[in-house]
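Here the complex is missing a single protein chain, while all its other protein chains stay put.
And now, chain A:
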Amino acid sequence: MAGVAGGNDFQWCFSQVKGAIDEDVAEADIISTVEFNHSGEFLATGDKGGRVVIFQHEQEVHFCKNRPHLRGEYNVYSTFQSHEPEFDYLKSLEIEEKINKIRWLPQQNSAHFLLSTNDKTIKLWKISERDKRAEGYNLKDEDGRLRDPFRITSLRVPVLMPMDLMVEASPRRVFANAHTYHINSISVNSDHQTYLSADDLRINLWHLEITDRSFNIVDIKPANMEELTEVITAAECQPNQCNVFVYSSSKGTIRLCDMRAAALCDRHTKFFEEPEDPSSRSFFSEIISSISDVKFSHSGRYMMTRDYLSVKVWDLNMENRPVETYQVHEYLRSKLCSLYENDCIFDKFECCWNGSDSAIMTGSYNNFFRMFDRNTRKDITLEASRESSKPRGTLKPRKVSTGGKRKKDEISVDSLDFNKKILHTAWHPKENVIAVAATNNLYIFQDKIN
C-alpha cells in the first residue's frame, strides 16, 4: 500500500467522475464535504445546497485471466435534503444550508447512520432499505376502489410481498440550539455513545440519544470579546481512547484534552506547538499558520494538521515539534500578498490518512492534490480534471515550475487557476480508492496494479 508516487508499486488511475460537466457551476452544487463510511462500502458527500448524496460500492467484478483488474464502481444509493436555509429572527441572521461536515456512525444494525451538520444544527440520519410491501385492504379492492362497507363478510390481514428495493433516509434526531458560532467539526467518540461538536469558541459533548441537552467541555470565549486572539478551527476525538480529544486553533497550536480529569476541559493536558522560525516571519505568518484541519491516524498514535502551506504529522508523545512536515505548495509563499487580496489565503484545506496510516493526502489549487508517502518520503502532485479522465487512464504526475526556467510539462505558478481548489478529499479505509471533490465534481481514483 505504500506506493503513492507511482513507479514501483502502482499508479493511480481514473475511475469515475460525478456531477455536471457544464462550465456554469451552480453555487448549491459545490461539494462541501466528502466522507467514506467505516467499511468503505459507502461514500457520502454534502454540498452547499444542503443535500447529502450517498454512493454505494457495487459488487466487484472478479479478476479474470486476461483482463486487467476491474473494481466495482460507486453508484448513487440515496440522495436527500439534509438541511434547509433558515433565518434566525432574533439575531437577524441567515443560516446557510451548506453541509459543513458528515460523520458516519459505526454500523449497529442493517441500517446506516450518519451525522450531518450545517453552521448551527446537527442531524442524525438513518439510511435504510425496504424490500417488502404490505398488500390487501379490507375497505378497498386491488384497484383502490372502495368496497361497500356493509358487505364486508370477512377480515383480511395484509400480506407482505416483495418489491423493488427502496432506500429511505429519515431524520432521527435533531441536535439544535447549542452553538452560538459556526460549527466547524463533529466527531463521534469511540464509546459509540457520545460525539463532540466544535464551533469557533466552544466545544460541546452530546449523547447520541439525547437532543435537548449537551455539555460544554471547552469554552475559550473571553469575558470581553475585544480580547479575543484565537478561535477553534477543528476538533476530533481520539479513535481508540474515549477520553481523549484534540482541538486546533487559528494560532497554529493543538491542544489535547483528557475528559477523565475534569468535567470542563478548559485546561489542556498536552499542548502541541512548533516554535516559529524568526527568519521567515512576515505579515502573513499568523494567517498561514492557522490550522484548517486535524486528523488522528487510525492507530491513534499520530495526528496530522494542515495549515495553509504545509501538512504536519505529530507524534502524540512529542509536543514541541512535528515528527514530519510536508510542503504542499511552497511556491505560493512568494504569492501570499495576492492570495490575501483575493481571500484565497483563508481557504480551509482538509487532509486525510490512507487506511494503513502510511500515506497522506491533501488538496491544493488548480485542481491539484498532493500525496505523501511517509515511509519513502516520496510525494506526488496529481490533477483532477475532465481532460485526464479517460476510462482506466493513469494519472500523470504534475509539476509546478519553481525556478526561472520552465521545463516542458511544467506549469508556471502564474498560470495556476486559484478558483479551482481541492479542499475536501477522502481515502477509502481499506483500499487504495480516493474521492476528491473539485468544486461541483466528485472524482474517484483507484490504484492500478501493473
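Please note the rule applied: a contact is a pair of C-beta atoms (placed from the backbone, for glycine too) under 8 Å apart; a residue touches a chain by one contact, two chains touch by 3 or more; residues count from 1.
Keep this in mind: contacts and distances are computed from a predicted model.
Novice: Can you tell which of "Trafficking protein particle complex subunit", "Centromere protein M", "Protein phosphatase 2, regulatory subunit A, beta a" or "Large ribosomal subunit protein mL44" UniProt lists for the chain that's not drawn?
Specialist: Protein name of the absent chain (UniProt record): "Protein phosphatase 2, regulatory subunit A, beta a".
Novice: Sort through A:134, A:176 or A:337 and give me the one touching the missing partner chain.
Specialist: A:134
Novice: One chain isn't shown here. Among A:72, A:85, A:106 or A:222, which residue touches it?
Specialist: A:106
Novice: Touching the absent chain in the whole complex: find that residue among A:153, A:279 or A:375.
Specialist: In the full complex, the listed residue that touches the missing chain is A:153.
Novice: Out of A:241, A:310 or A:358, which touches the unshown chain?
Specialist: Spelled out, the listed residue whose C-beta touches the missing chain is A:241.
Novice: Applying the definition given at the start, please give the residues of chain A touching the unseen chain.
Specialist: So the residues of chain A touching the missing chain come out as 106-111, 113, 126, 128, 130, 132, 134, 137-139, 149-160, 168, 190-193, 209, 240-243, 259-263.
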